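Complex shown without one protein chain; remaining protein chains in place.
Per-chain residue numbering starts at 1, and chain names A, B and C are given in the order in which the chains are listed.
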Amino acid sequence: MAAKGRIIIEQDKCKGCDLCTHFCPVNILQLDTSTTNALGYTPLKVTDPDKCIACSFCAMMCPDGVITVERFSK
Amino acid sequence: MNDSERLVVAGFGGQGVMLMGQILSQAATDEGLETVWIPSYGPESRGGTANCFVTISKTPINAPVVTVSDTLIAMNQPSLEKFEKKVKKGGRILVNASLIKEHTYREDVEVLKIPVNAIALELGNLKVANMIMLGAYIGASGVFKPEALEKVFAQKFTGKKAALLNLNKKALIRGIKEVS
Amino acid sequence: MAKVLMKGNEAMALAAIKGGCDAFFGYPITPQNELPEYLSKHMKEHGRVFVQAESEVAAINMVYGAGGSGARVLTSSSSPGIALKQEGISYLAGSEVPCVIINVMRGGPGLGGIQPAQSDYMQITRGGGNGDYHTLAFAPENLQETVDIIKESFSLADEYRNPVMIAADGLLGQMMEPVDMERTKNVEEAPDKPWAATGESGKRGYRNKIVSLFLDPNDLEDHNLKLQSKYNRMKREQQRYELIHTEDCEIVFVAYGSMARIARSAIDALRSQGVKVGMIRPISIWPFPKKAFDNLPKSVHTLLTLEMSLGQMIEDVQIVNQGRYTLDFFGRTGGVVPEPEEIVEKVLSMKEGAK
Partner (left out) sequence: MDAKTVYKPGKGLTNRNLSYCPGCTHGIIHKLVGEVLEEKNLIDNTIGVASVGCSVMSYEFFNCDMHQAAHGRAPAVATGVKRVKPDKTVFTYQGDGDLASIGLAEIVHAAHRGENITVIFVNNAIYGMTGGQMAPTTLIGQKTTTSPFGREKAQAGEPLRISELLATVPGATYLERVSVHDPKHVKKAKKAIEKAFDVQEKKQGFSLIEFISTCPVQWGIQPYEATRWAVDNMIPYFPLGVFKDATGGEKDE
């Protein structure tokens, strides 16, 4: 099932607050505990990009404006 | 310990840097020594840089803020860069090798690299990385015997935190072993 | 008694309880927050009053009320908050209501910063409120001295029926240092206050009024002259200072509080290089300790005032100096805490200049 869109994460602005991961309707967001970013936090990563429906919920809930959302048009 | 030890303990908020300094000052107080603990208090609650200055002395302490230090404990890269220049010649720098990878160190100081994050994860809780470093420090400097710090642990880790007491003691001993 | 490692703000709060403080009114402001926080927990245990007011202005007026009705009262704040309290302090002095005010100074002006500074010296010693009034003002340099002075300050406030200000700073507030809380005796009983508005006019047979209004200028002048005689008594009785190595020095530092403590390291460093320096350390900044300047040895030729400000106490030094010595100044401000090495450099450059 092809993705409807994708998100772009500004890795080094993310504070690893984990808010967005709770609001993704298709549950494809997780904190990447294998690394720390420039601020010293564990940044966000998309686990399954193909499932993204570009609903912008994650971006709306991000307090630091780290996420940009794009929707693919056919 | 010669008649005074001036220490900078630095890292980022959440690494337990302030607690490390307080434990040393408490141990000094318990042994009737003079001591001053000074936090760098900034507005950021979490994530910002955090450091404290600890002075331990047999004689009354004058200038409370440590400007030239005998020892620097750097728990992350920015704090190493910020405080490295102020360590006296022949001083000592302990670095958290888990977060501080390549760095060209001064020739005129003793450098001890301890991967405290990695060891802490080995012991099962990243939170005790600071106690491993504390162990390394007293092991390298001989300022206190482990029992002096364990006595402070018993006062600090009570109530909800009591469960952490043994883990912190283990971390302390492990830190000492890393440098002996 | 064994020493206890305490955070400055908490040691000050405990000292106030041991000094007999019956009621505290305060408001959050960095860097003194741990003081009201400590009292919010421990005043209750002693059955005493704690209120977090809606603002510093409200807090000082709560102090005015409680103090005017006979209680021993405390408020604490930091520089901008103390600025808000100035009208209240003028009322407290004008109507002779005793209270203690702890000022944990920080960089200014305006919102300024949160790091330690001494740039409120003029406001403290000249008074930021209206009218001819003064408050006693003490400037401790370490935590033990701070604790001892706070314990004593409630009795001093009652004795003179006057506000007493403790000029501390963010360094003292935030540091931890072992203190002996029992080095000086605790205050149990307050003196009786026949003047207080305690709500017993019936039993007492006369009414008490806590008032600073005197519409007839002659009455107000008489009142001012009465206050003035009290202030002169303070000048006679409360000049406190410490002399450090002044017996054989050429340059005498004049510094108080944390700056004096930092200067001690500079004195040691300079003396080890054979440079004879000493220090007059005012402990009372109002009344300014004039006596300390009277019999300095012949060897002295320069007074170097050191402040964590751009020069305020230096004006008091100029007044008492009366041209006797050369005056010089070194200061950092804005919350920058100077290093002893900077003072050493200043002295060495002065000596260089003198050659």
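As a working rule, a contact is a pair of C-beta atoms (placed from the backbone, for glycine too) under 8 Å apart; a residue touches a chain by one contact, two chains touch by 3 or more.
Keep in mind the model is a prediction, meaning the values are calculated, not measured.
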item	value
Selected from C:40, C:69, C:86 or C:198 as touching the chain missing from the view	C:40
Chain not shown, touching residues in chain C	27-30, 33, 36-37, 40-41, 44, 52, 54-56, 80, 110-111
Those residues of chain A which, in the complete complex, touch the missing chain	5-6, 13, 15-19, 22-23, 39, 41, 54, 56-57, 59-65, 67-74
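Simple rule for what comes next: only the chains that are shown with their structure count from here on.
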item	value
Euclidean distance of C-alpha centroids - chain A vs chain C, Å	54
Between chain B and chain C, centroid-to-centroid distance (C-alpha), Å	35
Contacting residues of chain B [partner chain C, same complex]	22, 25-26, 29, 32, 34-39, 41, 43, 62-65, 67-68
Complex interface listing, chain C residues touching chain B	3-5, 30-31, 114, 170-171, 174-178, 258, 261-262, 264-265, 268, 337, 339-341
